[in-house]
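In what follows, a structure is listed as structure tokens, so that the remarks can point back to it.
Note that this is a trimmed complex: some chains were dropped, and none of the rest were shifted.
Labels for the chains are A, B, C and D, by order of writing; each one numbers its residues from 1.
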Amino acid sequence: MNFDIKFDFQRRDRLGLIEAIWGQDKSIDQLERLCGNVLSKNEVVFITRINSEKANYLLDLYDDARFHEEANCLLIGKNFNKIITNKKVAIISGGSSDLAVTLEAQLALEIYGVNCQSFIDVGVAGLHRLMSQLEEINKYDVLIVCAGMEGALATVVGGLLAQPIIAVPVSVGYGVSKDGETALNSMLSSCSPGIAVMNIDNGYGAAMAALRIIKSIS
Amino acid sequence: MNFDIKFDFQRRDRLGLIEAIWGQDKSIDQLERLCGNVLSKNEVVFITRINSEKANYLLDLYDDARFHEEANCLLIGKNFNKIITNKKVAIISGGSSDLAVTLEAQLALEIYGVNCQSFIDVGVAGLHRLMSQLEEINKYDVLIVCAGMEGALATVVGGLLAQPIIAVPVSVGYGVSKDGETALNSMLSSCSPGIAVMNIDNGYGAAMAALRIIKSIS
Amino acid sequence: MNFDIKFDFQRRDRLGLIEAIWGQDKSIDQLERLCGNVLSKNEVVFITRINSEKANYLLDLYDDARFHEEANCLLIGKNFNKIITNKKVAIISGGSSDLAVTLEAQLALEIYGVNCQSFIDVGVAGLHRLMSQLEEINKYDVLIVCAGMEGALATVVGGLLAQPIIAVPVSVGYGVSKDGETALNSMLSSCSPGIAVMNIDNGYGAAMAALRIIKSIS
Amino acid sequence: MNFDIKFDFQRRDRLGLIEAIWGQDKSIDQLERLCGNVLSKNEVVFITRINSEKANYLLDLYDDARFHEEANCLLIGKNFNKIITNKKVAIISGGSSDLAVTLEAQLALEIYGVNCQSFIDVGVAGLHRLMSQLEEINKYDVLIVCAGMEGALATVVGGLLAQPIIAVPVSVGYGVSKDGETALNSMLSSCSPGIAVMNIDNGYGAAMAALRIIKSIS
């Protein structure tokens, strides 16, 4: 059984983006072959949802590999598509359980050269935490909101601030909120106007959506 | 096919509550027989989810019937179980689409002699509407929060006020929030501590839960 | 039972947006009271998901009311928040069954002064229909993609063009795609990077998300 | 990547409650940092859903940490918000499989100084077990009912006793009752009037709902 892998090397030209590699459903063997293939074409490697075991294997293989453990991401190579922009993204999250998703988004923006700031633990159960930072958050050009449980943070931010808002439901919680579906549906149903939503835990996708906006602004 | 209806006439003694009649799934004929049966035992009639057509039929039959159209409720008789209390209930709702549920709750409390106030349209997409009335709402002893869409109002109220809170999801909306399940799951998943939740659109049940609390306080 | 409606009149100042009125779950009587209240404050009225019967009633009441029947929207007043921009939005849809959602989005952008163009019936089952207009679509600054059934259009557009993309699942179809959930989940799961998604049939929300972007650009 | 954790230290003043820490989705490292942060402000630590491994790590670090293994909870510090009350809470559960949830509720009430009693294994498949203790249960002021499977216990208790009732569905069982959703929906659908419901397995939340009631009584 012979077959070729067809990595999307043209994506950089077409969309100004590189193709990220989804690490979770791939074996170490598949990841190794894929990295070899990608690096041989002088393209950079960005793997998301990679666990420590797989990451350590690749860290041993490649000198310039960097593992961001709290973001579950691994990078190899340097030729990322930096863009020139003074636009900034704020990533706001409801609780420290949302950290991995938040950091995945932040990392994905930083490799493109976008200035980011994470505002952690500003969930609306203690509204003062958000209100006290609102003026600071308002200085950013695009807002990413990460929240699990009932996801109410997206609605409150969306009602207070006028920027483009990208909401990311996070799969933390238990019972009816266990898999992030409640946060997802809550964000899709938000009473605040114009909140756009990503798949559950899709921090990387939120970064790409923000990047599309930043690039159209810059 | 012969059979008797067994209305729960002992509920008044056992729980201090009368049995309400669920009007939606009953025919006019069934409602008429049920009313006759209940009134013949000198018990009062409280029908919820009754439409105009059924209500008008009963209004013609019984002189002392009162139809509260916006609450979809019909009452017959006067011997309601008034309790002596100075405790008050605030019913807070996210939008005017939640009105029927809000008014069903208010009516069900008022027939027991409980002082109620409805605070309509204080949804958190425009947070100032809630904040400007917070001090007033804080004077009430028990809070019922009715909201559809993403139901974020329950979380925000629950994070700001210390009273017992009963949340009622409302089946307004479209797409993923159409049947009220998103609001329900959102309220069950609230980050604010100690929010208790009723079935979708169950304004009457929320009133009964509040009444159980009021009676244990009074 | 006395209560006040609290329309969000401050939204214009806070977000640069007016509050739209969701017509579907409101009675004619509720709509009339709401319109009177809003117009008395010199605010404009924008009602979505309003049927002909309710619309005709309001058309009789207000001289300057305009009913856009295919978009199921009714407008009263003229003081919309026009913005000054040369940015343009393309609204791309998979089939003519998606028309109402497409036109709701278009109308909501036009009242803010944004230049829009709808590209109807470019579903990917006949890929040439999209490919032949790709160059034209690429001239627009923000893309809204409306599609029912399996929603594959969003993925194909997202893989070909670099603009910000807002995807709107539409509730057309039958069997597993009846309520738009398949299109919704398909768009959320798109392999194309950075596609942000709205609730099912939420053309209005997509317009507001586009407007947030346009305003941050302009 | 730098960021601050924003614990809700003001909750004690605002609601009379401390913020509990959800242990399940946090790493040992995150828990350690969080405990250090909280204790440095002289606030107490209450961690729920913490397993033995994480608990033992923290027990080694902090002399005054106490691990309640059957309740999956860990406490550090002594400055809990004891309230003065003679009101008592009964926690009634359907089977011994519900024990962890039952004990989480009991512990959360006891740290606030509330007198509690658990009535275990009184499921309605053997109705006599409940009936023989009914008189005793009736001496309590607030009732928490924990049950998995079909959750019928809440309905039977709610039909017999007049106190405020907080129902907690438990995720024990198999097949259609595996995740606790059947018990949840069953409790929400109860024919008994005024039963308020918490998220699945949310013993802590039930305690907080009871505490809100106790405090409004006391």
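Methods note: a contact is a pair of C-beta atoms (placed from the backbone, for glycine too) under 8 Å apart; a residue touches a chain by one contact, two chains touch by 3 or more.
Because the structure is a prediction, the values reported are computed rather than measured.
For this complex of identical protein chains, the structure file gives a whole-complex count of 8 copies, while the figure shows 4.
Operating definition for what follows: only the chains that are shown with their structure count from here on.
Bringing chain B onto chain C by least-squares fit of CA atoms involves turning it by 90°, to the nearest 5. The two sequence copies chain A and chain C touch through a face in which the numbers common to both exceed half of the numbers used overall. Of all chains, the one whose Cα centroid sits at the greatest distance from that of chain A is B. Chain B and chain D have centres, each the mean of its CA atoms, that are 27 Å apart. Work out the mean CA point of chain A and of chain B, and you get 43 Å between them. Chain contacts: chain C has residues 14, 184, 199-200 touching two or more partner chains.
Chain-to-chain contact here is organised irregularly, matching neither a line nor a ring nor a star, and falling short of all pairs touching. If you check each pair of chains against the touch rule, the ones that pass are A-B, A-C, A-D, B-C, B-D. Interface residues of chain A, counted against chain B in their complex, comprise 94-95, 123-127, 149-152, 155-156, 158-160, 173, 175-177, 181-183, 185-193.
Those residues of chain A lying in contact with chain D across their complex are 68, 70-71, 95-97, 99, 103, 106-107, 118-122, 125-126, 128-129, 172-178. Those residues of chain D that touch chain A in the shared complex are 1, 3-8, 10-11, 14, 19, 22, 24-26, 30, 34, 49, 169, 171, 179-181, 184, 199-202.
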